[in-house]
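Note that one protein chain is taken out, while the other chains of the complex remain in position.
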Amino acid sequence: MREQNDYIVYVKDLTKVFGDFVAVDKINFRVEKGEIFGFLGANGAGKTTAIKMLTGLLAPTSGEAVVAGFDVRREPEKVKYNIGYMSQKFSLYDDLKVSENIRLYAGIYGLSRKEIKRKSKALLEELNMVALRDKLVGELPLGWKQKLAFAVAMIHEPAVVFLDEPTSGVDPITRRQFWEMIYKASVAGTTIFITTHYLDEAEYCTRVSIMVDGVIEALDTPKNLRLKYGADNMQEVFVLLARGEHTLQGKIKKEK
Amino acid sequence: MNALLAFIKKEFLHIFRDPRSLLIIVGMPIVQIILFGFAITNEITEAHIAVVDPSRDEHTTALTRKILSGKYFILDEYLPSEKQLEQSFLKGKIKVGLVFEPGFSQKLERGEHPQIQIVTDATDPNTATTLYNYIRAITADYALALHPSKATPGGIDIRTRMLYNAQLKGVYFFVPGLITIILMLISAMMSSISLTREKEKGTMEILLVSPLKPVMVIIGKVIPYVFLSLLNGTVILLLGVYVFHVPIRGDLVLLFGEIILFIITSLSLGILISTKVETQQVALLISLMALMLPTIILSGFIFPIENMPLPLQMISNAIPAKWFIIIIKNIMLKGVGMAYIWKQTLVLTGMALFFIVASVKNYKTRLE
Partner (left out) sequence: MGTISYILQKEFLQIRRNKMIIVMIILMPIIQLIILGNAADYEMKHINLHVIDRDLSTTSRTLVSKFRASSYFSIVNSSFDAEVADRDIRNDAADLIMEIPHGLERDLMRGEQAPISLRVNAINGVKGGLANAYTTQIIQDFNGEWLSDRYPGRAVVLPVGIAWSNWFNPGMNYATFMVPGILVLLITIVGVFLSGINIVREKEMGTIEQINVTPIKKSQFIVGKLFPFLVIALVELTLGLGIGRVIFGIHYVGNVGLIYLFSIVYLIAILGLGLLVSTITETQQQAMFIAWFILMVFILMSGLFTPIESMPRWAQIITDFNPVKYFVEVMRMVLLKGSGMSDISRHFGIMALFGLVTNTLAVWNYRKRV
């Protein structure tokens, strides 16, 4: 039996209830160190709620979740030291410059002045944004913003980074560059936890889970999922599951 | 026309979907008028007084008792000498000190004109003057009553009639002012924020590409708030009449007509503000900083306009609230008709027109 701490993310019966609506219903999964874990589901399936619980933004109603070795329920602030987060809504400061945003977050994570200098320089070079360092973030195109947000989420070299639909609304070329950054980070040893609506992106993941109406319906490598459901690509798998007739809500939806 | 109706409906929905704001908009004025109607009065009562009375004889104690018997003064303490007065003033304990000369009664009996000194805290000149006048009048009363036999025959008999507000009640003055302030601020603020929010959220662009003319957009924005403000105004009026017994002596229809005119003026001012700024934050700061204080202070709500230096009197003419306060007081308290307020009404109409035209112009330039 492996310890909880051997997994970078360990989730057992995690549940979130809002009033009488069960947003996340006893989900269970484990993420290995170094994985690129795809967390899929239709809009409203409960993905964002689950991610918010894992990042300590939302307190779980019941169940257990251990992220980077810390319990999100008991030690949410310790979890935060070891994770990075990038949300679907761009959330760096538009009225701060590129370099100022980097410095702010590096500072909040407790990097020393010297480290901040070194990291900022390296980061800007890697992003090809050295010339843009003194530009206000609000003036950048969306693709650049998203790349910057990812880099900022990685600034403190977290053990795991949560990406909530990082590529929505971004053009295909930038998306490609974005995935190159994700691979690079993964090779360097960071675990990636990502949600997306682009099912071609799901193929790039080590493993994929598909969430439907608050429960995880499937969890395996993309290849195994295709085989299991006899599908040609992830798109088909997803449509099959997300529309699934095996749940009550699915049936109601269909009858409408 | 249908498009406009749909648009107005949308505005109403915005308002009703946000019950917290709605509660604030409707509930707040009620709380304020009740609170301020009772609490704010510029009459000066219960001023704390310290008395220095070395002899404590027949006349000083009787006079002190007479001074303290009304609602105007509350005895803070007797002090041994004038020197201690300063401490009490510095601590903010008293507003006035009353100092009797030693051997007061003896001197009075001997006809030697004993001295009373009234020391006032003149940091507030108005209170100081008023308190001095109170004590002076009470003392004069007392002193003259001592020698009725020496009274002279005849003399002038003054007969005063206090018009419109026989009991000199503070609420008569404040309720019309409060209605004005609340209508002005709520209307101007609501409309400026609601439009700026559309800009910030990007929904303004959708409205601008729609076939609705800018005029229509503005009308659609204004109408729901006209109703809300009218509701507010009515509630305040009812409170004024039934809780504070402020009379409405003039024509009710005329009064409501003027209220609607004022609401439209304020709303269009708010809209004009919103066409000039980009964020809700700035819209609100302008509504508040540029409207709230000047409206309270320069409109004649608290401070008489005729006391202000000439340049400020001229500035006060640019404040819609000033004109409306005159109108509403004239109708409610003096009971006069259009003959006495047509000038003010004309000014307000002119302002409203100016604001509306300027707003529409601003939208057009944005489109081009």
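Each chain carries a letter (A and B) given by its place in the written order, and its residues are counted from 1.
Methods note: a residue touches a chain if its C-beta (ideal position, glycine included) is under 8 Å from a C-beta of that chain, and two chains touch if they have at least 3 such contacts.
All values derive from a computational prediction rather than experimental measurement.
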| item | value |
| --- | --- |
| Absent-chain contact - pick from A:Arg30, A:Lys47, A:Lys80 or A:Arg175 | A:Lys80 |
| Residue of A:Arg103, A:Lys145 or A:Arg207 in touch with the missing chain, whole complex considered | A:Arg103 |
| Residue among B:Ala6, B:Leu146 or B:Leu353 touching the omitted chain | B:Leu146 |
| Among B:Leu4, B:Leu68, B:Ile116 or B:Ala358, the residue in touch with the chain that has been omitted | B:Ile116 |
| Touch with the omitted chain, as defined above, among B:Ile24, B:Ala62, B:Met338 or B:Val357 | B:Ile24 |
| Contact set of chain A toward the excluded chain (per top definition) | 55-59, 76-78, 80-81, 83, 85, 87, 89-96, 100, 103-105, 107-110, 136, 149 |
| Residues in chain B touching the chain absent from view | 18, 20-21, 24-25, 28, 31-32, 35-36, 38-48, 74, 86, 89-92, 95, 108, 111, 113-130, 132-133, 135-137, 139-140, 143-144, 146-147, 150-170, 172-173, 185, 189, 193, 197, 277, 279-282, 284-286, 288-290, 292-294, 296-298, 302-304, 306-309, 312, 315-316, 326, 329-330, 333-334, 336, 340 |
